[in-house]
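Before I ask anything, here is the structure I am working with.
The complex appears here minus one protein chain, its other protein chains still in place.
Note that the chains take the letters A and B in the order they are written out, and that residue 1 is the start of every chain.
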Amino acid sequence: MSIDMAQFHQVFFEESFEGLDIMETGLLNLDMGDVDDEDINTIFRAAHSIKGGSGTFGFTAVSDFTHVMETLLDEMRDGRRQVTQVAVDVLLGSVDCLKEMLTAIQDEQEIDVESVNKYQQALEVELNGTDASSTENTVEPSDEQTSQQVNAKGWMVAFSPHADMLKTGNDPVRMLRELSSLGELTTTVDFQGVPDFYELDPEECHLSWSLELVGDIVISDVNEIFDWVEDECDLAIQPLGSPTEEQAPPSSPVAEATIEKAAEVANPSVENKKTTKVKAETSKKPAAKGSSSIRVDTSKIDTLINMVGELVITQSMLSLVGEHFEMNKLDQLKSGLSQLERHTRELQESVMNIRMLPISFVFSRFPRLVHDLSSKLDKKIELVLVGEHTEVDKTVVELLSDPLVHLVRNSLDHGVEMPADRVAAGKPETGTITLEAYHRGGNIVIEVKDDGKGLNKEMLRAKAIEKGLIGEETILTDKQTYELIFMAGFSTAAELSDISGRGVGMDVVRRNIQSLGGNIEIISELGVGTTIAIHLPLTLAIMDGQSIAVGDERFIVPLGAIIESINIKESMVNRVAGRGETFRLRDEYLPIIRMHEIFGVKTVQATKLTEGLVVVVDGQGMRCGLFVDDLLGQQQVVIKSLEANYRKVEGVSGATILGDGSVALILDIPGLVRLSNQ
Amino acid sequence: MATILAVDDSASMRQMVSFTLKGAGYTVVEAVDGVDALNKAKLQKFDCVVTDVNMPNKDGITLIRDLRALPNYKFIPMLMLTTESGMDKKQAGKAAGATGWIVKPFNPDQLLKTIKKVLG
Partner (left out) sequence: MAEEAENIKTEQAEEKELKKLVQFLSFTLGDEEYGVDILRVQEIRSWEPVSRIPNVPNYEKGVVNLRGAIVPIIDLRERFGLGHLAYSPLTVVVVLQMQTEEGAVRTMGVVVDSVSDVINVDKKTIQDAPNFGTKVSTEFINGLASVEERMVMLLDVEKLLQLDALDDDNEK
């Protein structure tokens, strides 16, 4: 039977990458002074699994490489080797190497042999203390082939199981059966050892056999049959036709050469033999890149199934009511409909919940990042993770990763000071970077906090002026000063160090966050530290919206953006030539955006400001008043993309389908402000 | 046809073993570690147990020892899947009551051959 092993490859890759993550986390968490045996064991097991799987599925290069790691880890867990920082770093590097190898294989690319050899050498240096270049598996020295020749006639086997042999599940009948498949077998059973009936323990074996096996058979085949029961029986094998043919089973334990088949059985490389030049090992099927799949707790699925069940019940109840409807059934209908609404809402929440993943998925890469970068920078930095269990939509997880890396790198590079400087400033030598996530309102907040040197307002301002981003007389609040770093062109090449990355500016970070419908703010204190907070909507697909009417067109304003809605009095309005209209709200003047003008709505009803409503909204710090005809209802809307089939429209973040089937546009406040400024 | 309990913490190995044995007509139940395996073994009598050695929560050798203590499993064949080519693991396994072993890496045919040997 030939089985296509490729069908198991994808699972193998997935579990191997998970195993590598476990190894990495485990290695990073090892406390040199007090190593927990169970921790080492966990790391060992992960390596062991990868080695086993890769061997089974024919990825020999991976298997060989992992073997060296496993040997090192095995010695550590047995206590034969001390766990040192150097060894841990070498192992961390090896984990990286394995990740590269597995990724290469998964993508059907060539493995970087040079790179692998480099890492392997490092491992071997650590293992042997010398530059050993061989990577022999500990192959058992194949024992001497028996000097006994293959006797054309056959073998005489004296087989005496020990009393307990049955208790390991070894049935003598099996051995007899196997022998008989090798050649012509004549069995003679010896009852002598069987005790009296009343003393007989049926669970013990008291029989023994003389077996005559005729045929052209190699002794190793005969021995193989008794491989497992070596220590549980007395075995003597003589060639047939040799002068001394013993009939009685010997009483001494295993005689003759038991050929160690270990060498053969231990390395049945499915395909490639180990060659000096490692060729690309590829899996047959191209594995799905960048998983578009998700792991879901079965309990979430069960909840979903229950809800669908209830929905079905409600639906059949409603169709029953509808069948021969009469007015006296109205109450039933109403109650059924409200049940339907409840079930639909619950179902919707459950489904959205399925896409939620704990943010630990995003946070998980940071311990390693901080560990590596802080040693590279010669800084002492501790990473604290808070709220890792906080759940976010899968898309958020995917899109948040890169911006966060940029922010953390910034903190590492520019935020936290060198140990000496910190001590001089009266701070502890080790700086702390905190990544925290929590839910607030309908949003998820992720904060990157450092206790470093903070932002210097004067310097920021000076730099912005120097770069021509603001004028000398421009007045900025503290918050606006900090936000200067989000302006494109703020950082120069000289500052974009290797650490913080080239070509990825804070402006890109902010844009990415905004494109997700979120915003980013900075809080800082000179000498104390900086906190960067990212706010993102919890789900990207559903939003609470306020429906507004402009003429006979309907738009949706994100409820979270609305501050209040007011009736404007002429006395509140201020008109400045060339600068549009503003109105006074408490102590600030906010611009008025006439929706019908901006969106060209011809059927508008109210043209005088006093005839309509002004909805005061806030979009990422920009406040304004939207002049509309009327406020309609509030509802949850499903956000549909306008760009999928059409185009991006300024001032519009998406569209939704209303209850009557028509399409309403969802407003994008910052976009509207930009539009009105043109 | 016989029912086999396949125990391994690696999903890909479990799948491979399961697929191979099912293809030959055996009924296969999977367990992810020694604890899971012992629970399943108590609920249903298997004709054979194939288990990995290195697993979290309860390793293969301990599992075999615990199974042998159950009256239903005194004589049931139990095979260890092990990469250790060294004798010590095999000895430990036999001492715990293992019937025999299959050395990893193995190919599906070797697995089938060994199972057939043991189940007849």
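Operating definition for what follows: a contact is a pair of C-beta atoms (placed from the backbone, for glycine too) under 8 Å apart; a residue touches a chain by one contact, two chains touch by 3 or more.
Predicted model, so just to flag it, every value in this text is computed and none were measured.
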(request) Kindly name the visible chains that come into contact with the excluded chain. (result) A
(request) Could you tell which one of A:P172, A:G651 or A:P670 touches the chain left off the display? (result) A:G651
(request) Determine and list the chain A residues touching the chain excluded from the picture. (result) 553, 598-601, 640-642, 644-652, 655, 657, 661-665, 675, 678
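Definition applied: only the chains that are shown with their structure count from here on.
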(message) Quick check: how many Å separate the C-alpha centres of chain A and chain B?
(response) 30
(message) Help me check something: in the complex, which residues belonging to chain A touch chain B?
(response) 1, 3, 5, 7-9, 11-12, 14-15, 42, 44-45, 48-49, 51-53, 55-57, 63, 138-140, 166-171, 173-174, 177-178, 203, 227-228, 231-232, 262, 265-266, 268-270
(message) Which stretch or stretches of chain B touch chain A in the complex?
(response) 9-13, 15-16, 19-20, 23-24, 52, 54-56, 68, 74-78, 83, 85-86, 91, 94, 97-101, 103-110, 112, 117-118, 120
